[in-house]
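Just one protein chain is left out here, and the rest sit where they should.
Here is chain A:
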Amino acid sequence: MRIGHDLTVRVPAPYEEPVGRAWLDTQDRHLGHYVNGKWLKPEHRNSVPCRDPITGENLASCPQAQAEDVAAAVEAARTAWENWSGLPGASRAQYLTRLAKMIQKHQRLLWTLESLVTGRAVREVRDRDIPLAQQLLQWHAVQAYTQEETLAGWEPMGVIGLILSPTFSFLEMMWRICPALAVGCTVVVLVPPGSPTPLLLAQLAGELGSFPGILNVINGPASLGPILASQPGVQKVTFCGAVEEGRVLRRTLAGQGAELGLALGAESLLVLTEAADVDSAVEGVVDAAWSDRSAGGLRLLIQESVWDETMRRLQERMARLRGGRGLDGAVDMGARGAAAHDLAQRYVREAQSQGAQVFQAGDVPSVSPFFPPTLVSDLPPASPCTQAEVPWPVVVASPFRTAKEALAVANGTPRGGSASVWSERLGQALELGYGLRVGTVWINAHGLRHPEVPTGGCKESGSSWHGGPDGLYEYLRPSGTPARLPSLSENLNYDTFGLAVPLTLPSGPEIGPSPAAPYGLFIGGRFQAPGARSSRCIQDSKGNLQAYVAEGGAKDIRGAVEAAHQAAPGWVSQPPGARASLLWALASALERRESAFTSALERHGVELKTAKVEVELSARRLRAWGARAQAQGHLLQVAELRGPVLRLREPLGVLAIVCPDEWPLLAFASLLAAALAHGNAVVLVPSGVCPIPALEVCQDMATLLPAGLVNVVTGDRDHLTRCLALHQDVQALWYFGSAQGSQFVEWASAGNLKPVWVNRGRPRAWDQEAQGAGPELGLRAARTKALWLPMGD
């Protein structure tokens, strides 16, 4: 026995973990899939060992699923869905509460098993993950209980597929299955082989007996994702993993039946200003990167004036961190296997070769898979590592001079997950918090999570949400929406779709009165001639020439997107009241020229009565969204936190909308109104057969709205769609057109992972309130940001 410095430097506290191994023994060290409330252990499958990530010891073997196992799981989920979705919310609430208790009873087993197989520090799993898993179930039980009341008008989607990549813990699964189960969906989870905790959870759920098949877990590589997505009945697939994997999945699933939700990347951001409590901010860095709380690395922005002081404190703090076996109760950081080690190693070596300074410290075993806390600084701004995602447990520090510069640097990456701002100056902290383009912002804290607060992202972090109301809507659709079916057209050539600019030739003699001069493209607040300098003719319902409209092309789209970007900041900063009054003014203008719109619609074969209704409804939509502009976002009160969490609804940015052919004026007005009310700048492609009413509205917009806020480009729809879908600086795209066009849009959106909304060739009832002006439009027209504001003196 030694007392003294020796002992204070090394404080191993081995944790007993027989219960984890004992559970593996009950499975004869051979894990299967958990499907329909029982274990499924098919013969003749390739087995993958489940290893202790630190010792490499073989803990159990896991069979890799094959297509038929996936089909069996989906079938079980589909059968269970018929019953589960029809239950009253109160019954589902009861079930979720029972599951929470089940977790409580077996928490020791859960945390030892999770720590054993993932290598994460047991105290994080025990003190944070397990209680949070219970809270999630309890909070969502309450949501299920009140579902009929608070979520009226929405119904569960159906079977949900959830694909987890190896770096995500079982908690990520809980964040997603809880809302799905609560609202009445059933789930099939595809986990990488060698992660038994999700299987254990499924077993616990299954052993409640009442509803086998609502939660099924299968082992298999992520490459089974497309097979899972294409099973009949699967309505949505949620994927958590790396950005590139997400991109591939997005492309593969274009045109498939299931909707795709992506939650990508794990890097976080921390902005440390000179007005910060630096010591506390350093603890924030520890939470964000040098602990087992986070999955990814950290980008750290430090104000120049406190750079030296902060670096000194960081290095001092790093030296006191302790790494080791996850089951050792006194470690700050465990290890996450050889793959994670190699990833970090590679990043650090590359950073070094690109000229960065690397500082490593801490009491961490110097063998793989252990990786010490690492601080990278002086990375040249243009080096590849600056753009690459920072892996755990690496922190990349760079300086900034002013808050404005910090925003520019922070928003200059393709990632949009989470960030924290450290400043004791309220005004500065809020300015940064509002300005950061990310899904979650913590002020003077990092990594707080609560079931009630939505978590998600934007840009390449994907636009899938979990937690809070947003998490619930992920698994709901407006009542009466038909189930999603695949509209896959196998022979669609993505390389050539909409590539060719159609040649415009004279279409025969101009009969009747000579049509007016061709309509131009409405870009930057005025009508402009198209870059191609050619026009296309629009025929009325009788086949007569009605008018010429401009033939827009790639350059016109570029100009329109640029104009929209210029107008966007001004529009965002307008108070909602001002936005509302402009929309109302537009509605009045529409009503004043009712007869002109009516006759334009009549020429396309719309009956007079219907045409009148369409104009009237269009004006009403503009007014309705104008009014709703004033009620955005709300406040959440989180139990453990003193102070509020703001759920902000921020504009997407530049939103491109390809309008449907049907209801040429009403659909145009409905989509435009929703987009503008939420603060977006818009590029629209109007109805192909009848663009005239939309262009007529542009004449009013030219005088009423700020230049560039709304841009309308006519021309070949496939070609324009291609240009918009492949544009990296368009933040979202709504497409109402053909099934093929929808498939292309989904495929092309993988470029910047913009959220897309497509109709897959199905017409929408724009004159119906639910489909034409329902809350679905509002949800899609803005993105959520959670702003945490802890208070205290």
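The definition used in the following text is that a contact is a pair of C-beta atoms (placed from the backbone, for glycine too) under 8 Å apart; a residue touches a chain by one contact, two chains touch by 3 or more; residues count from 1.
Methods note: contacts and distances are computed from a predicted model.
Enquirer: Of the candidate names "DELLA protein", "deoxyribose-phosphate aldolase", "Ferredoxin" or "Ubiquinone biosynthesis monooxygenase COQ6, mitochondrial", which one corresponds to the UniProt protein name of the undepicted chain?
Expert: Of the names offered in "DELLA protein", "deoxyribose-phosphate aldolase", "Ferredoxin" or "Ubiquinone biosynthesis monooxygenase COQ6, mitochondrial", the one UniProt assigns to the missing chain is "deoxyribose-phosphate aldolase".
Enquirer: From the list A:332, A:460, A:551 or A:614, pick the residue that touches the absent chain.
Expert: Touches the omitted chain: A:332.
Enquirer: Give the residue, chosen from A:41, A:526, A:592 or A:642, that touches the chain omitted from the document.
Expert: Result: among the candidates, A:642 touches the missing chain.
Enquirer: In the whole complex, not just what's shown, which of A:22, A:578, A:765 or A:791 touches the removed chain?
Expert: Checking the options A:22, A:578, A:765 or A:791, the one contacting the hidden chain is A:791.
Enquirer: Would you mind spotting which of A:220, A:284, A:416 or A:653 touches the chain that isn't drawn?
Expert: A:284
Enquirer: Quickly run down the residues of chain A that touch the omitted chain.
Expert: Chain A touches the missing chain through residues 1-9, 11-15, 123, 127, 275-281, 283-284, 312, 316, 319-320, 329-330, 332, 422, 424, 444-445, 642-643, 790-793.
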